[in-house]
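With one protein chain removed, the remaining protein chains of the complex are shown where they sit.
Going by the order they are written in, the chains are A and B; count residues from 1 in each one.
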Amino acid sequence: MRSTTIPIRPADRPAPSSAFEYIATKKDELVGWARKFSLFPYPFVTACCAMEFMAVSATPYDTDRFGAALPRFSPRQSDLLMVVGTVTHKQAPILLKVYEQMCEPKWVMAFGVCATSGGFYQNYAALAGIDKIIPVDIYVPGCPPRPEMVIDGIMRLQEKIAASHHPILTKDF
Amino acid sequence: MQNRIANPVRPAFDKTERADDVIVNIGPSHPATHGTIQIIAALDGERVKRVDVHCGYLHRGFEKECESHTWANLIPYVDRLNYCSALINNFAYCEAVETLMGIEITPRCRYLRTLLSEYSRVADHLTCVAAALMELGAMTAFLYLVMIRDYIYEHLADLTGARVTYSYGRIGGLAHDLPEGWLKRLDEILGQYEVFVARIHGLVDRNRIFIDRMRDVGVISTADALDFGFTGPILRSTGVPRDLRRDTPYLAYAELDFDVPVGIKGDNYDRYYVRMREMDESVHMIRQLMDMLPEGPINVDDRRCTLPDKQLVYSEIESLINHFKLIMDGPQVPAGEVYRAHESANGELGFYIVSTGEGTPYKVHARAPSFVHMGGVHLMLEGYQLADMVPTFGSVNMIGGECDR
Partner (left out) sequence: MAAVLDLLQQRLTGHVREASLVHGTLALIVAPGELLVVVQRLKTEFQFDIFLDVTAVDWLGQEPRFEVVYHFYSTRHFVRVRLKTRVAEADPTLDSLVSLYGSARYMERECHDMYGIVFRDNPDLRPILLYEGFVGHPLRKDYPKEQEQPLVPYRND
């Protein structure tokens, strides 16, 4: 997650006590735990990877086990942008618009090798990887990736969320 | 402050007839547009007055890629056209190249290609019906159909190595022969298919809500359908029994016994039912083909296109050179042009290829049924409600890879 925080001038702030730091860490762990198990994906589906996205959302490779089953088709209500399939230059403005409409905290999964790097479409039409226009948190390669690979990607993303800093009250806490 | 994001399309209209009408943009990132189609609709309340359909959001430059790869290297690209039934694309393309080269495939290959085409067709129709039903709210039906489709994917992964985009066809034959026990598992899957599909029929066919949402919605007449180039299940749903497998038989279809299901009115319900019946016919064909499969080689014994046996490549110099030339330069296809069409799950999928005698094509053009259908889908959307757009679009089975190539 890219954040543009305002730098804090150390002289303005007193050094935090160890009790405060303990509480802040526990808060991060709690919020991280809650967020990682309640991911609301926005399936930005374009191409063939959609077949595997459907397979991974349905039985037997259920993403509901990870809390990531309920898709929200509005960017305002979702927090995980799954870019599934090739993004072409024509589609790129739409992807950027959807990404910008999502509220923090948000994560991006590049599902499939076309979203990761353009796949084998290295030509005038396809965007060679979505990280050229939006920041990506987890790349799941494969053409299309097997559902197990997608689940592995979701689990790694969950580890990343669990380990990151979650400011909820102010930018510092 | 963020710079204004560019708009990739110019709508056909930006004013409506009446001042009260509203212009709404649906897509291209929308759950009901099956990928990437943008529909700009002028609405009078809930009624759709006029639509402007924009495709092209998945244009990946397939035809340009074709001009810089060898004939054999194109098979993965061809797979990703209609990715729901990738094997049909493989075989249609391979047949076009084989016609130009003057190659006739072996009998076992012919029957196997027919069997796998029908198997892919079942997978495609399952996907279409599952997505359409899910969008109407029938989540259980979606889960049942995707379960069966998953069995088919795993089964095809046993054969080809991949679940969705197989790259199994080869010029002159297939990649390799069936593994042990494949046909037995096929029999089991077909049995399970019947169980699952019977459940779907029970859930949906006479369901009041389903009928209200699908009957008399998205109607297209035969004359309009022919005028706008519709083929496949959409044309058949209007009552015209046109099917390339029956009218101009190719592969082994002339020897099979099957019906061509047709609809009555050309509405969404008919399209749904035509697809369900076509799946049953495909299963019937697969059962016949399982008994008819002859023994024999898979690949034609022609050094111009078939890779030599690995043992020979490692021991003889001629085979080594042959292998090298085939991989590096590609099979040398004589100069000429050909158009070959197969009946894919959406209609007539044609490949027009132009060769100048080299190992890379001069031009490959895929005649995609979905693209042509997008030109006529406005007839099915205009005049109906906004909410009707969802089942209508689902019943058209627009596949982005095929539409935009």
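Everything that follows uses one rule, which is that contacts are C-beta pairs under 8 Å (C-beta built on N, C-alpha and C of every residue); 3 or more make two chains touch, one makes a residue touch a chain.
Everything numeric here is computed off the predicted structure, so don't read it as measured data.
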Chains in view touching the one left out: A, B
Of B:I26, B:I39, B:I75 or B:L100, the residue in touch with the unshown chain: B:L100
Which of B:S221, B:T248 or B:S315 contacts the chain that the document leaves out: B:T248
Of B:K49, B:K64, B:R185 or B:R304, the residue in touch with the unshown chain: B:K64
Option from B:L178, B:L226, B:V260 or B:L320 whose C-beta touches the chain left out: B:L226
Residue in contact with the excluded chain [from B:P76, B:G172 or B:G376]: B:G376
Residue ranges of subunit A at the interface with the undisplayed chain: 2, 89-90, 92-93, 96, 122-125, 127, 131-135
Residue ranges of subunit B at the interface with the undisplayed chain: 3, 5-10, 12, 54-56, 59, 61, 63-65, 67-68, 99-100, 224, 226-229, 231, 240, 242, 247-248, 336-339, 341, 348, 350, 352, 354, 362-363, 365, 367, 371-372, 374-376, 404-405
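Everything that follows uses one rule, which is that only the chains that are shown with their structure count from here on.
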Mean-CA-position distance for subunit B and subunit A (Å): 31
Residue numbers on subunit B that touch subunit A, as the complex places them: 2, 5-8, 28-31, 35-36, 56-61, 64-65, 76-77, 80, 83-84, 127, 130-131, 142-143, 146-147, 149-150, 153, 163-165, 400-401
In the complex with subunit B, residue positions of subunit A that touch it: 43-48, 50-52, 54-55, 58-60, 71, 73, 85-86, 88, 90-91, 93-98, 100, 120-121, 123-126, 143-144, 146
